[in-house]
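Below is one structure. I have some questions about it.
Here is chain A:
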Amino acid sequence: MKTLQEIAEIRKNKREELDLRVNLKASTKEKHILVCHGTGCTSSKSPDIIENFKKSIRDNNVDNVKVIQTGCFGLCAKGPIVIIRPEDVFYSLVKPEDCEEIVKTHLIEGKLVERLLCKEINDSTVKRLDELNFYKKQKRIALKNCGVIDPENIDEYIAFDGYKAIEKCLFELTPDEIINTIKESGLRGRGGAGFPTGKKWEFTKMAKGDQKYIVCNADEGDPGAFMDRSILEGDPHCVVEAMMIAGYSVGANKGYIYVRAEYPIAVQRFQTAINQAKGYGILGKNIFGTDFSFDLEIRLGAGAFVCGEETALLESIEGRRGQPRLKPPFPANSGLWRKPTLINNVETYANITRIILNGAKWYASIGTENSKGTKVFALGGNVVNTGLVEVPMGTTLREIVYDIGGGIPNGRKFKAAQTGGPSGGCIPLEHLDTPIDYESLAQIGSMMGSGGLIVMDDSKCMVNIAKFYLEFTVDESCGKCTPCRIGTKRMQEILQKICDGKGEKDDLEKLEKLANNIKRASLCGLGQTAPNPVLSTLKYFREEYTAHIRDKFCPAGECKALANVRIDSTKCKGCGICKKNCPVGAISRRNKTAT
Partner candidate 1 sequence: MPIGTNVTGKMVTALKKLGFNKVFDTNTGADLTIMEEGNEFIERLSENKNLPMITSCSPGWVKYIEMNYTENLKHLSSCKSPHEMYGAILKTYYAEKNNINPNSICVVSVMPCVAKKYEANREELSNQGMKDVDIVITTRELARMIKQGNIEFVELEDSSFDEPMGEATGAGAIFGTTGGVMEAALRTVSEKLTGNSLEKIEFETVRGEEGIKRATVTIGEKEIKAVVAHGLANAQKIMEEIKSGKADYQFVEIMACPGGCVMGGGQPIKSSKTRMTVDVRKKRADALYTIDEKSVIRKSHENGVIKKLYDEFLEKPGSHKAHELLHTHYIAKEKYNI
Partner candidate 2 sequence: MAEENYINLTIDGTQVKTKEGMTILEAAKSVGIDIPTLCFLKDINEVGDCRMCIVEVEGRKGFATSCIQKVEEGMIIHTHSPAVLEARRVILDLILSNHHKDCLTCSRSGNCELQNLAIKFNVQNIEYTGKQSEHTIDDLSPSIVRDFNKCILCRRCIATCKNVQKIGAIDCMNRGFDSCISTVNNQSLRDVNCTNCGQCIEACPTGALREKDNTDEVWKALKDEKKYVIVQTAPAVRVALGEEFRYANRYKCNRKNGNGS
């Protein structure tokens, strides 16, 4: 148990010690080797890298160097990433066997290991993290501590203003003042739908009930999305603290975080964070000597996409089959065990402490008119810099894809960007300058979603993409309501038919009719948004569908059943190599003039 005084001391001392993490000019003899220990880099052997660094430092008797595991730095395409601070040197694609060289060359000889420096798309070599184009247009609020602190060390979190926001809330602010701050900040739900967070808190506070609950939705399920995972892996305490603030504001003393079991590192880090906070008396009874008590528990999800839907998530926490409930009543009035419950997603919580400490005005100054703050995206697909990016709302898609993402690799052309995962839509080239905010994305038939952003180049068939997302929904539909259970299956069957070259004239009309009715008639958000990938591709890439159906031709060449290889007879020399190599004997030799 620590007193407020003791925590303040930890903050002061540790902050001085860690100054080199954020201050290039820190005057210290110490060096910290930061190694990304997120899921991506872990699977590329970052734990071995940490071990090798430690061993090498020992073997070479290097003093004043610490090896620190951190959360995600964001530029996953270049992982595993190693950063040496205070000089901020950025080594990319590091292998365990490179550690010895980095220790000898960089730490002992004081020279850069040139070959491991990061290369930009124009081949210029970049030395420091803040010089990378990838980071230039980013603004890290939710990810502020990711890649800076050791997520498994509560003192490091405290050093960077950790648990200062809850202290401020408990001693300086009333619950109403906190809620007003959140409302004024303009923060909206980062799970995808964008409901004003402050309002949600207010509804839960106003709801009558002897017991209330705080829930964190960490059931991130969109294909390719890993924003929430990265926050939990890189800065778990900020979610713990935010949930406490939420508990204090709405009058709840118990919180649950629902994390999917497929996120073992996130689960372990979050559990560590809970244990540490309990050890310090930050979580538990009468926190900091006040009347406020708060307890936090992890609930593991078994990986059903629908459990990301808030009411299905509640069902699952209660131990039942993960199926959505009809709304209204909303969880704010009747949630977990039918008690008033506040549910926010991880990224939403990750903004809370910053808003409390820096003020609503500061937060509201970032972003657009109706979408404030920043948004984290998991940038993936056919883009050079795949990874985790956090940008102010209002940044255009073009900026994300080209300036941050480094553009499309392999000399191909941009075709579409998909946001919102299986609930979102495909955005074509003509809308690339759309500023990212809730309304603009909805207007062009997509949605913000939780933050998956997948870039597709011109080798992708949009019918096939639509089919891919629909297959996902068909697999993940809970089966409760008819339109989603059978309707999505029938849509997928029609798309399969089209991709197989068996599409018929009225298929598109049937598809659209079905899609529109599923959208309006489904019970929960999953079904209501499931047709979006189809509807948006029908809107922007209709000619591709028509080509499949009318011409039995797949313009992108992805649909094998429609592949049609043509030989340019003016160039053909008749060498016969293709004929010799064709596994199915589809090529025959003919008189050239006959074609």
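Of note:
Going forward, a contact is a pair of C-beta atoms (placed from the backbone, for glycine too) under 8 Å apart; a residue touches a chain by one contact, two chains touch by 3 or more; residues count from 1.
Keep in mind how these were chosen: all candidates are chains of the complex that A comes from, given by their letters.
Values in this document were obtained by computation on a predicted structure and should not be read as measured data.
Taking any copy into account, the candidate from 1 or 2 that touches chain A in the complex is 2. Chain contact summary for the complex, chain A toward candidate 2: residues 304, 306, 321, 323, 326, 328, 474-483, 485-490, 493, 510, 513-514, 517, 519-523, 528.
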